[in-house]
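Heads up, the thing below is written out as structure tokens.
Missing here: one protein chain of the complex. Every other protein chain is in place.
For chain A:
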Amino acid sequence: MSAEAIFSSQSQPTTVDCGGKVPVEHLDYDYIEKCKDVKYLEKILGVLRSGDMGIYPHLISFCESHLEKLDPRSRTLRKESPVATAASLSKEEWSQIVDELKTWQEETKKAETSLKKQAMFDALVKENMAPVRGSSCFVPLSQNSVPKGRTKPSKRALPRNYREWDKFDVEKQCEKIDENVISTDPPTIINTGNPKIKTKVDVSMLQQQEKVLLANREKDKGNEAFRANDYEEAVAYYSRSLSIIPTVAAYNNRAQAQINLKHWHSAMTDCQRVLELEPGNMKALLRRATVYNHMGNFQMATEDLRMVLREEPQNTAATKLLSQIENKLSECQPEQQRKGKKILIQEVEEEDDNSNDKTKAQQTACPVQPSQPVGGEESSATPAERGDMGNAQKKPHGRGDGGPHSESNNSHHGHWRSKGGSSDKYKVTQESKEKVANGSSKRGSTASVQGDQSSSGKGTPVGGNAAETVNLDAPCGALPPPLARLKNEGNLLFKNGQFADALEKYSQAIQGYTDSGLDSPEDLCILYSNRAACYLKDGNSQDCIQDCTRALELQPFSLKPLLRRAMAYESLERYKKAYVDYKTVLQIDISVQAAHDSVNRITRLLIEQDGSEWREKLPDIPLVPLSAQQHRREEPPSAEVLQARAAKAARDAERKAEIRFSALKQEGNDFVKKGQYQDALGKYTECLKLKPDECAIYTNRALCYLKLERFTEAKQDCDAALKLEPTNKKAFYRRALANKGLKDYLACSSDLQEVLQQDPNVQEAEKELEEVTVLLRQSLANASPAKPRKTVPITEVEDDEATTAVPNCRGENITTNLQPTTAYDFGQSLNAARCSKNTVACAELLASTAPEVLPQYLSSQLDGHTISFIMQALDSHLLEKDPNLVYQHLNHLHTADRFSVVLMLLEKDERRHMTQLFEHLSAVESTEFTKNDVQNLANKYI
């Protein structure tokens, strides 16, 4: 209507008035085209449609289309159309609708029947209901007759009775009202009762189905409120929906509503919940990015947005937000650079100092070495030490230095990590490590931590806090003073964030270097690497790659250029190359977290890009020789630095090896905990390659051997451990077990006695000793290799070394007779194993039982759980070792009494175990049975 008014006021042939009639000459294409008066056009259309002036179908449609252009919502254009039928839709559309309807009908039918069953809950529901309203209240139809006690005397216009209404003139009344609005009017009632909406719904009495319905409805209400911009109400309804059934959609929507209300923290929690329920939910990521953006956490925001764009590259919202954030980031970039300078100065500077004060470095580094406990039995200290290392890596100034300096540094790290590329963390890591290694201590220090401090002292001469006092003329390696100055200037500029200027300095230095014909590849390497850093900062990835490659030609396998090149590749989206570089970095130093992260990220990308065979498309990852890892800084031939290098390299290698060592050990321990002794064995063996004199590893490996029943090897390991530590009671205990396995009871008992002598409180040893004594006596009496009547299984499940300071836990030691001779024994053992869910014990039990007698043993106590338990045991433990035995067992098991009955009663889960077992079994190649045999057997079971 308003649109019409506007149009008519602008109309070209100004409002046509022809006494309500449309002259014939107006029924003309030209006239209609020029006419801008919607109302008149409608009139013309009416005349045309009526056919009074003749029927002109083309003119009618022309008029309609013209009218539609002017006012698409004109009522005249509304045509009465017959209702659509199935025929008016395309076949696919219709069949889709019908299908939907059909499934809905089926679903509701099911729902209905289940609803009918629930009628019994009605009584309960009723109790929950609101009470009946006070009986028969009289509400007058008009307010003048309202009893005074009930309502406040209102100053509203008095309602009229119906007769009066007939004479009522709304317009006049409105004007009247407008005229004498009195300020004492009661205030406008605004129905925003959000606080009154309960945010929780009591659904304790409802069935799942009703809950779903209700939750959906509340969510719908939330959506509607959201569309009406009632965000608070929307939040209330979403909360109600969530209180019934938490769903991703409701959380997501509530997050958006909270965002609109600017409740960032609530929005954040909601996004997190969605991502917990459904990792990678695009909407939640996008919303979280928005929240991060508003909370000022741009780095996280960009990460989320990148993730979204990876999945949906066309997502315009994400693209827009990302560019916004990037703008913001670039705006505050300079500031950040300034903030981050202290780190940068270290980074660059300590490279300069590589060749400085080497001897001192050596001295200071060496004493550190013995003070580092290296895992093992005293592993309680290891985590702490590792923590120290981590600490040192992350916060080079974290200790000792104290004061504002260290604090500011810490904050920089946080800052860097949040803002910067993935390598930032690493930069620090490497620095600190190098510092530890070659720390040119001006104060002289002995501990590694102090080494850190001292290296920071370099950046701030004599512990001064002012980074500005950098001595530009500080000597740099083998560089002649002018070049060193250039380089230092470059470093200073870099740390100040003037990357382009720093770039120039470095370029000059490199030029000068080549001109001077020096032969110090290491320095050149550093120069290239530094320049690469500048290029990287400038976003010039190509040149960065070039410089890194040059640096790497000079010094293969040096970390920083590799890492920088990887980052450059990544930013150019050459993921394969980036992957290779990151992998190489990790080979050199496994502790580079940034590289780990990036590798994970890129792996995902590559899988997406190339499918599951992505690995095959990768270029070869250069194998970093151990020597390169350890001596990667030893190559430079500069004679005077060689000695220091060697020391530093040794120190480096020490560290690397140690990290690798502890990582391997940890993995081994984890495997032990999981019961994968074979894998653990491999890890421990690797550990021993790195450190052949580590007692704990020997004992750990012995445990694995014991579990795998390779007693001879176990004994050898224990011997080795005892050589290193002649009083290690674990080694003694394990050797005892090994001896027992080897049926050397005499040696066993002496070992156990040794253990008890050291620590009389070891109950396992006592128990073992008792048993072994019995066995010993027997064996002596029989004078023959006696059948051991009882063996105590080696179920020292938690290896004590694996975890720090975990008290010896014996809870899982279950006495299981592993070699039963009667059905009773067998039953006891089986039950014991089953009660503790110890499939290992069960597997051992089965291993020691002849398949032929299994049905006999089982006969009386066969039930579904037993079968399933046996299946599990066979599957998880025995199959690997001895598939033939498994086959034999299965071949006999089905002959047991009641087997067919029990089989029928198996539960779904139990059946699944069974199927799994047969699948695995059929995958095994064996000479004793063929796939067909397995198939036949399976038919009897499944």
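We adopt the following convention: a contact is a pair of C-beta atoms (placed from the backbone, for glycine too) under 8 Å apart; a residue touches a chain by one contact, two chains touch by 3 or more; residues count from 1.
The rule we apply is simple: contacts and distances are computed from a predicted model.
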| item | value |
| --- | --- |
| Chain not displayed: protein name in its UniProt record ("Urease accessory protein D", "GPI transamidase component PIG-T", "Dynein axonemal assembly factor 10" or "Nuclear pore complex protein NUP43") | "Dynein axonemal assembly factor 10" |
| Candidates A:229, A:612 or A:761 - the one touching the absent chain | A:229 |
| Among A:70, A:213 or A:518, the residue in touch with the chain that has been omitted | A:213 |
| Footprint left on chain A by the chain that the document does not show | 72-73, 75, 78, 80-86, 88-89, 93, 97-98, 101, 104-105, 108-109, 111-112, 115-116, 118-119, 121-122, 125-126, 129-143, 145-146, 150-151, 155-157, 159, 161-163, 165-166, 168, 170, 174, 177-178, 181, 183, 185-194, 196-198, 206, 209-210, 213-214, 217, 220-221, 223-225, 227-229, 233, 237 |
